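As you look at this complex, bear in mind that one protein chain is not there, while each of the others sits in place.
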């Protein structure tokens, strides 16, 4: 069985630590370095006590050039603008890079710069980067050098809506995506707004009409629609650790469309996907059923009163929404079984 | 200061116990009876330990006729169909009734029977019953004998959308209401689905396209619109005790409509309402800020990209969504200050 | 009805904001200033959204001297060492001071300095300060100028153990106090350890054998015992907003002691206390029953197998453990009804 060596930059954020958890359980990966700007020199298992007895290494300084010498793949779970400031042709000649930030997700650099308020330092690499939504872009991913790992909200939104947009069963301009996320999506930074007592026992929307995953969702949906798509997207913070639930609303393209056509569309695109579970009629996705796993559960209801379809999808934001999909991308890049290291049964309760 | 006597039927559910909490703190009310079918004969404070030292009475058998003899007002926080099966002209000649169930909320008895799957036993009283959404129906409430206290989701949805529908600033048929509720809304019945470990760390939609508050919202919005309105409404269960957050989406009636017109509409209808707090631009409602209180916080964002307005509103489902609004109705019925007994500052954290 | 003017220093911490909540509901108090070093000049209701429509003032710079000119009482909910560095005879000639920090709680300045690792700047005021455990020190509190408001753990521990120590029913040197606290006790500082995802779904002990409330508990118990008492005290962090539950274990002084003697001791000391609810046999305190209130629920079990008594007590750490007891002290200082502004029914669920 082939094995590879991997390193992580940004290992002490929640997505980085989840990468560590998954890669430590992957039969074909040896983890070399746990790069962390903030914690370099400190024992990684002192920060993430769950890894005690699994990891004895200290965090290392995050040196991409040097990591590229030894690792077959480097994962970057870093702030926006970090990777684009240091990624070079030279690095890509030595190692594969899977980036969990947004730096190479959006093909139009003006759009990126407008939504992120960051000047992009390596726009010449954007076209080459492959958008790592595995179920949609599988064949483009396999030979890539750099993967733009999708955003958590985008993954959940895209897998919900893609088949219906691509099959022209809904009117994409009517799409309203209302998403609810666990708090790990807000990261591990020490902000008052994310303290236990501030998040617990409350729900709120945030970034209304201006969340940065909006252009990413729109770009990907536009490919599916074959035309520019503009949508409403609203993220919400929910008092739970993990999980994203998307509830999406769209008008049917035609009033005669019913459950069977929509079911057929999902079946066509995802019927044989290991990580997508299409739920039977009457069953709604719940985030608890996917916790700790790379699965996406999708269900829907056709509402004859409003001529709309209500689509629902649930995933674990740290797994399929971040680290798990990154590992799935790695499996594609190196020719491993696509679900290698990702077969754990979701944890409940 | 005038005082009245009140009794509760259904005192041991969450809404009933919240009524008890509020009425015990009301300076003009004496609570006579804590009616409960399941717990009759047991000390009320043994079931709700928070009431220890406030309530020394046992729960009584719920006898409406007899309560009507002594109480100036009877609150019913009972299952659907209960009150409509026992309410009579004779009772209403003796006492006021404030009903927290849905029995008299919907004027069209066929609609009620279709959504609730219950045959209505006293349809002759439906027209007389006044829909107790205080901020909208204040003057009709004052002289009423029987109040249909609104549903929790309906209150939050209506107060969000009413001014914009009434002022024709949005296209009502485009309205999508995505609501998130704390688990106390599911009641105190011993169901596996509502166990701690089943609800905790998860989000789900339920009753999609068929929740019973839908026709109630539609009927009330139709009055505002002056025409029949059909909407999408989706409730979600959130892992928290209290709170409803509504996020509502609607297309602007006209692309020139901006923040100021919408603000003016809210100001016109709610600018002087004690219990409605209109939030400044950039502030989104959060359920934590209204916990334990009768307040409704409302905010909105106009999205020029989609020509939609995103309206958000937060309330406490047990207070403004149930018991608090019932007390507010009682205050109107008896000529008390409308906020009597309802002035507590929300509890945070 | 007499009224007074009050100001707060440290109004934007959880204890300070809780003081604001309680004082805003107090019929005899006008709140003048919301002092906050970090948020001076910002609208208080923008930080604590629950106070919107109740407070229109900005936070002020915390100037004790100037506050003393206008306020009849100043509450300080400030870091250890802050008040002792600025409190003067001159201030105390103008206003009463109720201090929620530990600065004047411990009579022995060496003990204070050893446990807090702070040099005390005004040791000459320590003797004058009255330890504000109202149920024990009521008469000393009334005429005081400066009140050392007890710690949250200390209040819960003392009220649990005091009668049994004072009546010599237990052997104080065998006392083991195991306490569980909600996370608001950790304050509102932006620390990684207190983020939602770090606290949620976990329990831990902290400060084992060295928590700063230990000497405070020991000093107060020593007064009761009439001799020096050394105890084991272990605080734990629990995934909830509010509440402290103390479970205390002690060997009976004599094997013949049974439930009735212990009950009699609690009855003797606390039988007529408004804020102490002595639970009947078989009922254990639960923090949910005291949330948002100044009540302390106390229960116990005599274990004939081990000849120990297991005492349990629950309170709300922000109310009876901090702001509520501070208001109770204020009521004593100004001759108000001791429960004025503190009569709200606990909020459940």
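For clarity, chains are labelled A, B and C in written order, and residue numbers in each chain start from 1.
Methods note: a residue touches a chain if its C-beta (ideal position, glycine included) is under 8 Å from a C-beta of that chain, and two chains touch if they have at least 3 such contacts.
These numbers come from a predicted model, not from an experiment.
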Among shown chains, those touching the left-out chain: A, B, C
From B:53, B:66 or B:194, residue that would touch the chain that is not displayed: B:194
Touching residue (missing chain; options C:198, C:219 or C:338): C:198
Hidden partner interface residues of chain C, rising order: 176, 178, 180, 182, 197-198, 200-206, 208-209, 230-232, 234, 236, 238-243, 245, 247, 249, 284-288, 291, 301-303, 305-306, 308, 310, 312, 314, 349
Absent chain, residues of chain A that touch it: 14, 17, 21, 24-25, 46, 48-54, 184, 201, 241-242, 277, 279, 283, 286, 288-293, 295, 297, 343-349
For chain B, the residues touching the chain missing from this view: 14, 183-184, 188-192, 194-201, 239-241
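Operating definition for what follows: only the chains that are shown with their structure count from here on.
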Chain contact topology (line, ring, star, complete or other): complete
Taking each chain's C-alpha mean as its centre, the one farthest from chain C: A
Approximate Å spacing (C-alpha centroids) for the pair chain B, chain C: 37
Chain A: positions in contact with at least two other chains: 197-198, 200-201, 239-241
